[in-house]
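Data first, discussion second: the structure below is written as structure tokens.
Right, chain A next:
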Amino acid sequence: MIQPKTIALIITTGILVSLPHFLNPYWVDVLNNIGIYAILGLSLNIIVGHTGLFNLGHASFYAVGAYTAAILNTKYQIPILWLIPVCGLSAGLFAMIIARPIIHLRGDYLCIVTIGVNEIVRIALINNVFGLTGGSNGIFGIDRPNVFGMTIRTPMEFYYLILVFGAVTIFLFRQLEYSRFGRALNYLREDETAAEGSGINTAHYKLAAFVVGAVWAGMVGNIYAAKMTIISPESFAFWESVIIFAIVILGGSGSIPGVILGAVLIVGLPELFRDLASARMFFFGAAMVAMMIFRTQGILPPRPRQYALPQNHASEEGGK
Partner candidate 1 sequence: MEQFLQQLTNGLAVGSIYALIALGYTMVYGVLKLINFAHSELVTLGAYLGLTLLTSFALTDRMGPLLGILLLAVMVMGLIALVGAMLDRVAYRPLRQSPRLSAVVSALGASIFLQNTIMLIYGARFLNYPHDILPKMTIHMMGIDVPLVRILILFVSLVMMGGLFFFIQKTRIGTAIRAAAIDQGAAKLMGIDVNRVVLLVFLVGPALGGAAGLMLGLYYGQINFTMGWSYGLKAFTAAILGGIGNIPGAMLGGLLLGVIEAMGATYISFAWKDAIAFLVLILILIVRPTGLLGERVAEKV
Partner candidate 2 sequence: MIDMLLEIVDLHVSYGNIEVLHGINLKVAQGEIVTILGANGAGKSTTLLTISGLVRAAKGAIYFDKTPLHKLHAHKVVKEGIAQVPEGRRVFGTLTVQENLNLGAFVSRDSARVKRTREWIHQLFPILAERRHQLAGTLSGGEQQMLAIGRALMSEPRILLLDEPSLGLAPLLVKTIFQTLRQINETGVTVLLVEQNARAALKLANRGYVLELGKIVLEDEAKALISNPEVQQAYLGGIA
């Protein structure tokens, strides 16, 4: 007996794998952007959606990853994909250092600090900090990634790289949702005092949420650097953080399918209205307001987790 869920999964995979063959390179590249933002959204979802922490500076973690990749690749010629874990670690370390002293701040104070960190990072990059970041022109000449001897160049080739990375992310984050760690984040979001009162080290988990989200954003930064071969500070401004944040909340805070759908809508839809050119953002802003008003919980809010209950309880008639 094949379950409907399995069939749906097979069909989706089939569509995703064959999709680029029906599209021109421009649209494949749009899909690549959607993929990158979807993974960024999923990483922010850990912090905002699951833990309820108000982070409007996620692009700074993304930036640290991208610049780590760019610097190590251009200076030491280390193959770019090898650097993925290094990028994750550097972004995670950065998150740990900055989040530690501010993690106890209440919601809106945390929000402005994350915006501030985002700005500080951008300004530091522009000012060619430590003489490494190349100032406002950024870093160029980043190597193309190489997988098993094949160099990845075309949008279609990148498509599969991003697809694999996205699939791994979704798989792991779903596992995370169904775990002690994932639940702890949710307890925190629901009621911090009750969570602490149930024996959960809330400060630790807040920090951990930040670090996990940052590690992933850092790894995406690597892929982005490899795809663009040139990166500059303006790609990591506050505006990027807003987009990622909107993807999470609009799609459905705390829900993996929701966040992916959010990325499709926020990154994909404006492409459909390219003819509107300069009025595009005007409609985009209006749509954000309208969507929040008509679907306050996001388009696909999370569904309750299902558990396989132990046999002796599942069938029992309780309440005696």
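Criterion: contacts are C-beta pairs under 8 Å (C-beta built on N, C-alpha and C of every residue); 3 or more make two chains touch, one makes a residue touch a chain; residues count from 1.
How were these candidates chosen? In short, all candidates are chains of the complex that A comes from, given by their letters.
Since we're looking at a predicted model, the values are computed, not measured.
Novice: Given that all of 1 or 2 sit in the same complex as chain A, name the one that actually touches it.
Specialist: None of the others touch chain A; the one that does is 1.
Novice: Can you name the residues of chain A that touch candidate 1 in the complex?
Specialist: 48, 54, 101-102, 104-109, 111-113, 115-117, 119-120, 123-124, 126-127, 193, 238, 242, 245-246, 249-250, 253, 278-279, 281-282, 284-289, 291-293, 296-297
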